[in-house]
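Removed from the display is one protein chain of the complex; every other protein chain stays in position.
As written, the chain order gives the labels A, B and C, with residue 1 at the start of each chain.
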Amino acid sequence: MDATQESQTTAPLQGTAHGYIKSKDKELLQNRLRRIEGQVRGVQRMVDEEAYCVDVLTQIASVVSALEKVGTILLKDHVDHCVRESIEKGEDADEKIEELTAAVERFLRV
Amino acid sequence: MDATQESQTTAPLQGTAHGYIKSKDKELLQNRLRRIEGQVRGVQRMVDEEAYCVDVLTQIASVVSALEKVGTILLKDHVDHCVRESIEKGEDADEKIEELTAAVERFLRV
Amino acid sequence: MDATQESQTTAPLQGTAHGYIKSKDKELLQNRLRRIEGQVRGVQRMVDEEAYCVDVLTQIASVVSALEKVGTILLKDHVDHCVRESIEKGEDADEKIEELTAAVERFLRV
Partner (left out) sequence: MDATQESQTTAPLQGTAHGYIKSKDKELLQNRLRRIEGQVRGVQRMVDEEAYCVDVLTQIASVVSALEKVGTILLKDHVDHCVRESIEKGEDADEKIEELTAAVERFLRV
């Protein structure tokens, strides 16, 4: 594992991936995330050039919506895969459901 | 202006910048926005490696919070500068206040 | 069914209740909802008496949090009961999961 990672997330080794993301969603998610990255750079430029503040705020609100949309796609894949599987197998279902609710709470910040 | 811009924002010419962002805030905002850009790339990697879904969701929730924090810093600078100035000069104050409320509504999505 | 209902919801006949709310949660939810109702009346009084605007806004933000907390308790009971049951029985699981994600999206307004 190299030390140059930007986030603290430990990358799983190839083969340990959870495999819960439907492949059509994976491409969709990556497209959306690249567009979001471009929008964040757009906001940096706007701040740099001191674009009109209200326009910057509008752009930020649009990035937030785009991120939350990505979040709900992931959430659906998660329920469709991990939560469903744990319930079907009768393994850790309570824990998975607890985790799911906690994830939604973090989004709502309640 | 070259054609490679990622966002549709027209960059103002040097000298037409609104100047409303306090210089200490400008650096603070750019630091935060660069960290946010890194976090978005971190999310891309997590999706790529199919990191555990709940961890990806937590990371996305954290990017959303960071963006909203940037939004409120900009909002404050905007009120401190544009709104205050328009009220002091008695010019376009109603319009500025309308615009401000609309920006907050876009954030709250009401 | 009498015509004086305040909401458009059709009350289910006794005995057709879905039964998904854990009884200990039901009491907890009703206590929270009564407190929320009292808070809303408190806001009415504040508006009536023209209490300081920022205090009214703070109170409203607190009611919003309390309602979202109620929402996540219901969400958990729903997953624990309806979603889990439909997966266990292999009946309508896709539909239930779709519905769940749609409910979360309505909360996030994405």
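Heads up, the rule we're going with is that a residue touches a chain if its C-beta (ideal position, glycine included) is under 8 Å from a C-beta of that chain, and two chains touch if they have at least 3 such contacts.
Every value quoted in this text rests on a predicted model; they were computed, and no experiment measured them.
Touched by the hidden chain within the whole complex are the displayed chains B, C.
Although one chain is hidden here, its contacts on chain B can still be listed: residues 65, 68-69, 71-72, 75-76, 79-80, 83-84, 87-88, 93, 97-98, 100-101, 104-105, 107-108, 110. Within chain C, the residues in touch with the undisplayed chain are 5-7, 9, 11-12, 17-21, 26, 29-30, 33-34, 36-61, 63-65, 67-68, 70-71, 74-75, 77-78, 81-82, 99-100, 102-103, 106-107, 109.
The definition used in the following text is that only the chains that are shown with their structure count from here on.
Because contacts link the chains only in sequence, without closing, their graph is best described as a line. Here the spacing of chain B and chain C, counted between their Cα centres, is 32 Å.
As a whole-number value, the distance joining the C-alpha centres of chain A and chain B reads 19 Å. Between chain A and chain C the centroid-to-centroid distance comes to 26 Å (mean Cα coordinates, whole Å).
Annotation for chain A: residues touching 2 or more other chains are 65, 68, 71, 75, 100, 107.
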